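Report on one structure; see the data block that follows.
As you look at this complex, bear in mind that one protein chain is not there, while each of the others sits in place.
The block that comes next holds subunit A.
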Amino acid sequence: MSTDEIWDRLKTVADPEIPNLSIVDLGMVDRVEIDQGHVKVDLMPTFVGCPALHWIEQKVEEALAPYPTTVKFVYRTPWTTERLTARGRERLLEWGVAPPLNQPGPVTCPLCGSQKTHLNSAFGPSLCRAIYYCDECQQPFEAMKAI
C-alpha cells in the first residue's frame, strides 16, 4: 500500500450530488497518513452542517477497503472554494454548475457563456450552491457559492 494508491482510490469517491466531481478535486482531502497498515484520512467539510458528511465518510471507507481506515473531519484549515482544483472547476461546469468566483465579478452562465447574469438567491438546493439567473438565455442556473 502506498500513499499514491490511497490518493488514487480517493479520486473515485464523488460528491453525492455532482457525480463527476471527486472529493480530491473538490479539495476536501486535507491529509492522508498510513500508520502500520492503517489508513487515516482527514477531510475538510465544505460546509459545517453538510448532511452528506456521513455518506462521504462511508464511501471513503468503502473505496479504501479492505484497508482499515479512519476518517476524521477536521477544521485545522477551513475549506474554502479556492481549494477546488482546475479539474474540479471544469467538472462543475460540465455538470452545469458555474464554478465559484474567487474574486468579485460577474458569474458566467454555464449554459450559454454569457456574463449578463444576476444572483437570485444565495441559498440554492444545497448548502454549497447559490441560484443565479442568466439575462441572456433567460434560464436559472446554479453556481457554487464562494466562501
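Definition applied: a residue touches a chain if its C-beta (ideal position, glycine included) is under 8 Å from a C-beta of that chain, and two chains touch if they have at least 3 such contacts; residues count from 1.
Quick note on the criterion: contacts and distances are computed from a predicted model.
Asker: One chain of this complex is not shown here; going by its UniProt record, which of these names is it: "Phenylacetate-CoA oxygenase subunit PaaI", "ABC transporter permease", "RNA polymerase sigma factor" or "Heme exporter protein C"?
Answerer: Missing chain, UniProt protein name: "Phenylacetate-CoA oxygenase subunit PaaI".
Asker: Of the listed residues A:Thr77, A:Gln103 or A:Gln138, which contacts the missing chain in the full complex?
Answerer: Touches the omitted chain: A:Thr77.
Asker: Among A:Met1, A:Val48 or A:Ala65, exactly one should touch the missing chain; which is it?
Answerer: Answer from the full complex: A:Val48 touches the omitted chain.
Asker: Which residue from A:Thr12, A:Thr70 or A:Asn120 sits in contact with the chain not drawn here?
Answerer: A:Asn120
Asker: Across the whole complex, list the residues on subunit A that are touched by the chain not included here.
Answerer: 47-51, 75-80, 120-127, 131, 145, 147
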